[in-house]
Structures are given as C-alpha cells and as structure tokens.
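Removed from the display is one protein chain of the complex; every other protein chain stays in position.
Per-chain residue numbering starts at 1, and chain names A and B are given in the order in which the chains are listed.
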Amino acid sequence: MESIEQIRDRLLAQFPRAQLAVVANPGPAAQHGLLLDHEHAAAIARFLRDDPALRLDQCSNVTGIDWPEKEIVETTKSTVPDPAGGPAKVVETKTKRLQPGCLEVVYHLYSVTHGHGPVILRLRTGNRTDAVAVPSLTPVWRACEFQEREVFDLFGVTFTGHPDLRRILMWDGFKDFPMRKDYVEPDDYEWEPTPHGAVLEKAKVHYPAPAPAAPAPTAVPPPPAG
Amino acid sequence: MSDAPTSAAPAITDAERAELRRHGILLTSLQELYTWGCSHSVWPLNFGLACCAIEMIAASMAKFDIARFGSEVFRPSPRQADLLIVSGTVTKKMAPQVIRLWNQMPEPKYCIAMGACAISGGPFKQGYNVLKGIDRFIPVDIYIPGCPPRPEALLHGLVQLQEKIKGFQIKGPDAPRHLQTADAGEYPVPEFGAHDLEPPHNPAVWTAPTIVRSEKG
Partner (left out) sequence: MNPELLGSPGGANVRAVHDAFHGDLLEVSMGPHHPSTHGVFRMIVTLDGERIVKLKPVFGYLHRNHEKLGETVSYLASMPYTDRLDYLSAMTNNWAYAIAVEKLAGQPVPERAEYVRVILAELTRLLNHTCLAGFLMQDCGCSGTPLMYAFREREKILDLFESLSGSRMMCNYQRFGGCRVDPTPAWVDATRTLVGNYGAFLDEFEALLTGNEIIMARTQGVGVLSSALAINAGVTGPMLRATGVASDLRKSDAYGVYPRFQFRVPLGAHGDVYDRYMVRVLEMRESIKILEQALAGLPGGPIMDPKAKLRGFRPKAGEAYGRIEGPKGEIGFYLVSDGSPNPLRYRVRPPSFINLTVLEDMCLGQTVADAVIILGSVDIVLGEVDR
C-alpha cells in the first residue's frame, strides 16, 4: 500500500484546494493519520473509497478523542552579556501558552478488496463548546452510522449530513457528554473508604474523619447519594 | 405452629410426628404445607441482563440442571414468575424497566441479586451509567457474590431462598411482605433525569450505610 505521504500527494493533485496534514504517530505502531479539512472531507472519503489502487471500501472504526485545553509552559534560554564585564549570564524565561482544546474524530479505513490498511482519517472541531460540527461520512460508508451517533452521544460532536443523529447509548433527556475529560459523574457510589488515591478523596467528602480526641467516634450519616 | 406466642409446648413433638409418618399418617400444619409448596416451585423470570445471565442459562442446562430444585420453568412473562434473578449489571437506562418488571410480578415474589454488579455495581461501580446495586430500588432476598457466580453458586442461592421461604410465618407481624395487606408490593419507578436517575435511590428501601473513616483512612 502507498505510504500516507504518497496518498496525501495524490489527494492534493486531485483536490488542489484541500488542506491536508499528515499527523505523525511517534509510537512503534507508526500508523500515521491524515487530517482533513471539513470542506473536502466527504469528497476525499469518496475518492479513497472508489480509487482503484486504494479501494478503502470498509470504514472499520470510528471514534472520538477529547483534547482538553492544555497549558504549555515553554522555557527559552537566552544569554545576556554582563554589563560589568563578567561572564555572560544565562536567563531562562518561561512563557505560558494555552493550547486550545478540540474534539477529534478518527476513522480507520481498510480495504476488503485488497486486504490492506489502515488509512487513518482525522477531523477536528473548532473548539469544545460551540464549534463542534464536523461533516458526516455516513453517506460514504454506512458503517459510520451508529458509530458517529455514538461519538455524538458521548463526546458531543455534531455530524452535519448524518441521516439520524440522536443519542444512542444514553437516554434522550441526558444533558452531558460523558466521555469528555471534564465530565463530572453523579457522586453516588463510594461507600467503602480505602486509604489511598482518588477514592480516599471521595470518601473524605462523604464521611468526615472522627474527632481525634473522641475515644469512640459517633457515626456521622453521610449525605444521601446523588 | 401457630402465630400465637409459643410459651406452651407444641401439642405434638417432632418424634411423635415422625413415628406417625412411619405408619403412613402424615400430620402437618397449614403453614408447613404452604411454605413447602411455595419453596419448591419457584419459577424464575426468563430475564438476563449481562454476563451472569449466561451462567444462569448454564444452571438450567444439563450439567447443573436447576430442574432438580423445581425452578426450571423460566417464564417469559413477569405475570407468571415468582423469582426475579437480577443477573448482571443494572444500568441506569435499564433500572426503570427492571423495577417495572418487579412491579408486574404477582406476590409472593422473590428477588435474587446475582453477581457483584447486581449487588453493588461490581467492577463497573465507577461507571456513570451503572446503578450501584439493585437493592437501591427493590428489596433483595438473596445476594450471590461472584463475577460471575458459578452455576453451583446460583443453585446454592436458590436453596438458601427455599430455606428462607420455609421459615416464613403465614400470620402475624413477622409474616412476609405479601401476606401483609398494607403492602402493595409496588415500588416507585425512577425517571430519567438530565444527569442521573431521579430519584437516585428509593429512600424507603435503601439508605446509605453509615461508615466512619478511621484515623488513617
């Protein structure tokens, strides 16, 4: 199979105005992805599906990834000459920059005809709050139908052009998107305090520690669940 | 064997009864007859939730053969069932349906929480869509731990339930729920809320256990 760069170059020859970027995978798997722009996504998908050399006729896996906003601290070193004539000083300046978050949808394409793959397509939303739409690829591959609904349900990505975009796993009146990293689940479960980690923190909220002087601490009823 | 305070000795001793039985005369009380009948024809609801359901099916198959205990008649309709085996994870999306099924079952009815999930949420306890134990909404008679419990464990739980039924008083304040006319045996069904079930548990059935953290923990 062609490498992802070759595929990108062929796509650029076919769609000169498309904005494509190879998303390199630094891990040993070396399954690199191709970031598509929204405008040409459906046309590119159709091209990949019908191209005789590639024939990526099976969209195997569709999933979302939540990339929350991340604060990145960059340290730059600069050499400042000492005005008194001594050795030059190295000054470290730290700059903080907020990397904007986004939601990403990942498609794994395989070819049943030729038995090769995967080619990974990626689509990104503008942000995580209001610009959460990406074009749906369900018209190209039926396999995306339920999986895109699942991404909509759990991540809150809306797919324009999806024939039936409803919640699929959670109930209709549910308001949250539970697979997002900042989702706060209902606090209704931890009744067995363990001496470490996040469970202890949760237990501390539910059961205040006994007063240290009291020989036999009285039971403090926890707040009702939920 | 009446419900009156049993200060006086029973009219007939067990040894005398056994002696009569040897001569072909069967003496019994209405209570014994009733609980004996109830305990040996517990028909479960044909209702599987998750992994434990496969072991429930295995228990009804040839090797384990739940028919030996009179419970092989799995009824598809809750109207004909005596026993609700909550076999697997109850999700919040499924919980109202489980409670509706329980409400549709006629008295006397019993509930077995089979497996860690049905007891407390089990390995999936931290899930946002997982109910942390079916006993938050309906009363449970027997808890069978395991993930999943082996079919033998289910059979053991069934025998335990039979023992429990045999111990029932048919009259008086200790009589089970279904013999007390005040109790309709119906439990409120929660609604789907914006973030969770509403209410998240039934306060009449379940309250959070009181645990005090130790100095260290």
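Convention: a contact is a pair of C-beta atoms (placed from the backbone, for glycine too) under 8 Å apart; a residue touches a chain by one contact, two chains touch by 3 or more.
Predicted model only: the values in this text are computed from it and were never measured.
Touch with the chain omitted from the figure is made, among B:P76, B:G167 or B:P188, by B:P76. The chain not shown here is touched by just one of A:P16, A:P52, A:G86 or A:G115, and that residue is A:G115.
Screening A:L48, A:M170 or A:A203 against the full complex identifies A:M170 as the residue touching the chain left out. Within the full complex, the residue among B:W43, B:F69 or B:F124 touching the omitted chain is B:F124.
Even with one chain removed from view, chain B keeps its contact list with that chain: residues 46-51, 53-55, 57-58, 61-63, 76, 78, 88-89, 91, 93-94, 97, 101, 117, 123-124, 126-130, 147-148, 150. Take chain A: the residues that touch the chain left off the picture are 25-29, 31, 57-61, 63, 65-66, 106, 108, 112, 115, 118, 120, 141-147, 154, 167-171, 178-179.
Note that only the chains that are shown with their structure count from here on.
Of all the residues in chain B, the ones that touch chain A in their complex are 93, 121, 125-126, 128-129, 132, 136, 192-196, 199-201, 203, 207-217.
Here chain A touches chain B in the complex through residues 169-176, 178, 183, 185-186, 188-189, 191-195, 200, 203-204, 207-210, 212, 217-226, going by the rule given at the top.
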